[in-house]
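Every protein chain but one is kept in place in this view of the complex.
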Amino acid sequence: MKRYFGRKLAIYLVTFFLAVTIDWIIPRFMPGNPVQILVARAGLKAESAKLIYSHYMQAFGLDVPIWKQYLNFWSALLHGDFGTSLWLFPQPVIKIILRALPYDIFLLLPAILLSWFAGNKFGAFAARSKRLDNTVLPLGYILTATPYMWLGILLAWAFGIVFRIFPFSGAYSYAMMPQLTWAFIWSLLEHWFLPFASLFMVMFGGWAIGMRNMIIYELESDYAHYLEALGAPRKLIRKYAFRNAILPQITGLALQLGVIVAGALVTEIVFNYPGIGYLILQAIQNHDFFLLQGCFLFVIIGVLMANFAIDVTYVLVDPRTRAGMEGKN
Amino acid sequence: MSLRVENLTVTYRTLRGDVRALERATFGVGDGEIMGIAGESGCGKTTLGTSLTLLKPPMRFVEGRVTLDGEELPIWDTEAMNASRFRKVSIIPQYAMNAMNPTRKIGKMISELLRAKKADQKTGLRELRRRLELVELAENVLTMYPFELSGGMKQRMVMVLSTLLNPSLLIADEITSALDVSTQKAVAEMLVGFRDHKIVKSIIVITHDISILYQIADSILIMYAGQLAEKAATDVIIGAPRHPYTKLLISSLPKVGVKYSEQRLAGIPGSPPLLLDPPQGCRFRERCPVAFDRCPEVPPFVEVEKGHFIACWKEPVTHA
Amino acid sequence: MTETKKKNEFLYFALRNNKLRIGMSVVLLFVVLAIVGPWVTNYLPRQFVAPGTQPPSSEFWFGTTTFGEDVFTQFVYGLQATFIVGLLGGGLGTLIGILVGFIAGYRGGLLDEVLNMMTNIVLVVPSLVVLLIIAAYLEVRGLLLESVFIGCFAWPWAARAIRAQTFSLRSRSFVDLARLSGMKPLRIVFTEIAPNMMSYLLLVFILQFGGAILTAATLDFIGLGPTKGISLGLMMHNAVQWGALILGMWWWFIPPGLAITAIVGALYITNVGLDEVFNPKLREM
Partner (left out) sequence: MWWNKKKFALFTMLTLLVVVGLVGVLAQAQTFARNETLYTGGKQWGPASNWNPLMTGNYATGTLGLCYETLFLYDPLTDQFIPWLAESGKWMSPTRYELKMRPGLTWSDGTPLTAADVVFTFNLGKTATLNFSSLWDWLESVTQVGNYVDFTFTEPLYQEWANYLYTVPILPEHIWSSRTPIEVATGANDKPVGSGAYLYYGYDQSKMVWVRNDNWWAIKALGYSVAPKYIVDLVNTSNENSLGLVLQGSEDLNNNYLPGISTLIQGGYGLSTYFPGPPYHLPANTAWLDINLQKKPLDDLAFRKALACAIDVNDIVTRDYGNMVEVANPTGLLSVWDKYVDQAVVDKLGLSYDPAQAKKFLTDAGYKDIDGDGFVEAPDGSKIALKIIVPNGWSDWMAAIQIISNGAQAVGINLEPSFPDFNGYLDARLNGTFDLAIDNQSQISNSPWSYYHFIFYDKLADIPSTQGGNYGRYNNQAAFDLVTQLDKVPVDDLAGMQAICSKLQTIQLTDLPIIPLWYNGAWAQMSNRYWTNWPSSAEGGDHYFPLTWSGYWNMTSILMLVNLEPAQ
């Protein structure tokens, strides 16, 4: 047990370390100077620009040797300091990200979990009859093959513009400031629905397919045959097959996380949903290296934590891994 | 006669056409009889076993009649058979090693199975404990997962499970092939034990290994290429076989206990016919040393002496 | 069964597998469109050829953009880009996957440990975000570069799967034989193991192909695709950029997305079909 998790943790730590390093390296060794951009946007008089340029250079600690910058970067990180945003100067990156984070949780967790449960249930259901299978299978494949943004665009167009059922931009009405009132909560949900739906649908397809294939394999396995030979009702056999097929689906969830993040990113862009994905786009368009770094780190941390959570769940639900590990220590 | 099989013909559906794996099999198994079925791999013995328990696509039921204890088994109807499976007919499959759901505690699985079969839980589980002793398994295996058991333990566990509802017929398919010699013996004797304790009426033992049958079987049925060749009491088959194939089979055994299927039949030139479209008549005839012009007709499986059946035109009785 | 027999058998089932038939024909349809298209249209993708915002007509089959570019032209050129990325990105991804998988799976030991670690790391990192960051700092981005980057981050799962396969094949008798006959490990891998995994590798490649297309589309949509030329993702990007939804210019954003969905979906279905062909257990009788 210990060994297993120790191993996993090691991997995650190394990953984190590398990620942070990459994250730090890229902006510094790529062309273009953030401060130039900041000054460029300020539209200053030439005479003053020169002074302000050097002022910013040290304000962002870009005037010290590279290796020192790297160390500073780490020590700052460990103090929860992600630097200052260029795009939203002079706000601290961490503040901007924390403001966006709730929206991501609010959007992603339900989308991921619900699609996972629903998809698995549905896939198992589909595996029952040939007819169902033939209708569901193509549908599922089409859904998984749909680019997140395209589905988003279609939904926004259909329900936001053509039928005008749902708003398709922002997290709540422009006419409101955040507040604990039913009107506001309703507005939140209204704006939440379309992005949620497009994420949900694409993922749903994937899980349904996955489960369907898994079940088919399971129903072909020996224990299934044996139960049949003992005249066990299909219900029981399916139950077992489903339980066993779920396990790989849990690992699948871990493997999918990266893709899901990407999906969330573009979905937020399509719907101007103020999560981290949307921040990333803004950071890119406004060349806010520091914000971009911050977002990337948050995504990494999120993904790593999710992975670890999944590892734990897996161990909890699959007796084999558990026993295997007890054997180890 | 507890089991009666008449003209049972079963084929395998493939895109290339039907494989005639079992041809008009007719035989019986008496109360308390342990009958072995032997033959080269692909001779149809497993097909016979499965068609008696779980006959489903790609297997196809062509014709025939199976009665057990006087009443007919609807083996052609996968659903209707469910009632009889486990209760009347049960099987210990070849793959006993991984016949149990890997992610379920064994005890839990069994009770779930019993509940699903609407069998009485209490007595069922009490019986289960008793039988575990019988096969020398500690009771705590019920709280274990299959992968925590050794091969032999799994094997025995499956034996207990398959016979839990006292089926009148038990089919044991290659149960020993996966085990080492010492356990083989033990497992084989347990089979006999089942019979002696009246847990099961009669047993069909399908195997490669005639030596096992020599130990436990009352009678042996020899099959070749989907057809029945010869059936007789064990000592007769070993001592005085009459069907040319049986003769070659037995003689080609250097000594009892060798699984002949591993070596090509030294004495017999050629190899078994493909069953996609088998030759007319006796399927052994190309390889048969004594084949003659009558052989292209299918020889009937007739009783030449009490309890001794043979399908061969060389037998005087068949001429009559 | 002998090799040739097997091959015939695969062909035999392949021709009778509906999933395979449908999938392949859809993909081929678009391939043909991508090849023929540029000859059919007499404009360039970024050329201003007409008054803007024209709905589909006999002259402009897919209408025109706000700036009066011909959508059909962009579409067919975009298809080309899509297939190129799929081929290069997917190919590279598969290649790396194969190398890592084979080496890790065959050599085992420390090398395996290291490669495994590597795989897990790249697996965990949300590749798209890394791609974004890299792309964000490149002044000029080309199709080739994009494909390479995509390939460099797509391989891990392939490597994992192939490693597992190699592992199981390694212990097979014919491999032992080769080893005993003193064959060099690399040769064993490529003469003994690889051929026995061809079908599997093909499946991997197809999935990588589809994956690369989706990733590229995402990058392009965010506006970090090639700074030159056109692609389906970029078309959607522009459509959204310039208010195609509000202005109801459906002809601008429907075709590109539809094409991607169709191609990738078809690839997946082809994949299932092939799986059934190679894997008798799944064949329908």
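For clarity, chains are labelled A, B and C in written order, and residue numbers in each chain start from 1.
We take it that a residue touches a chain if its C-beta (ideal position, glycine included) is under 8 Å from a C-beta of that chain, and two chains touch if they have at least 3 such contacts.
These figures come from a predicted structure and were not determined experimentally.
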item: Which displayed chains the hidden chain touches across the whole complex; value: A, C
item: Residue touching the undisplayed chain, where the options are A:Thr21, A:Ser169 or A:Thr251; value: A:Ser169
item: Residue among A:Asn72, A:Ser221, A:Asn286 or A:Thr321 touching the omitted chain; value: A:Asn286
item: Listed residues C:Ala34, C:Val71, C:Ala154 or C:Val240, member touching the removed chain; value: C:Val240
item: Residue among A:Phe5, A:Tyr70 or A:Phe89 that touches the chain left out of view; value: A:Phe89
item: Absent chain, residues of subunit A that touch it; value: 31-33, 36-55, 59, 85, 87-91, 98-103, 105-106, 109-110, 113-114, 117, 161, 169-171, 173-181, 183-185, 188, 272, 274, 282, 285-287, 313, 316-317
item: Subunit C residues that touch the omitted chain in the full complex; value: 46-48, 52-53, 66-68, 136-141, 223, 227-228, 238, 240-247
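To be clear about the criterion, only the chains that are shown with their structure count from here on.
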item: Labels of chains that are neighbours to subunit B and to subunit C; value: A
item: Chain at the geometric heart of the assembly (C-alpha centres); value: C
item: Computed distance of Cα centres, subunit C from subunit A, in Å; value: 22
item: Distance between chain centroids, defined by C-alpha means - subunit A, subunit B (Å); value: 56
item: For subunit C, residues contacting two or more additional chains; value: none
item: Touching residues on subunit A, where the partner in the complex is subunit C; value: 11-12, 14-15, 18-19, 22-23, 26-27, 30-32, 137-138, 141-142, 144-151, 153-154, 156-157, 160-161, 209, 213, 216-217, 220, 255, 257-259, 261-262, 265-266, 269-270, 280-281, 284-285, 287, 292, 295-296, 299-300, 303-304, 307
item: For the subunit B and subunit A complex, residues of the former touching the latter; value: 50, 53-54, 56, 81-87, 90-91, 93, 95, 98-104, 112-113, 116-117, 145, 147-148, 158, 161-162
item: For the subunit C and subunit A complex, residues of the former touching the latter; value: 117, 120-121, 123-130, 132-134, 136-139, 157, 210, 214-215, 217-218, 221-224, 233, 236, 239-240, 245-246, 248, 250, 253-254, 256-258, 260-269, 272, 281-282
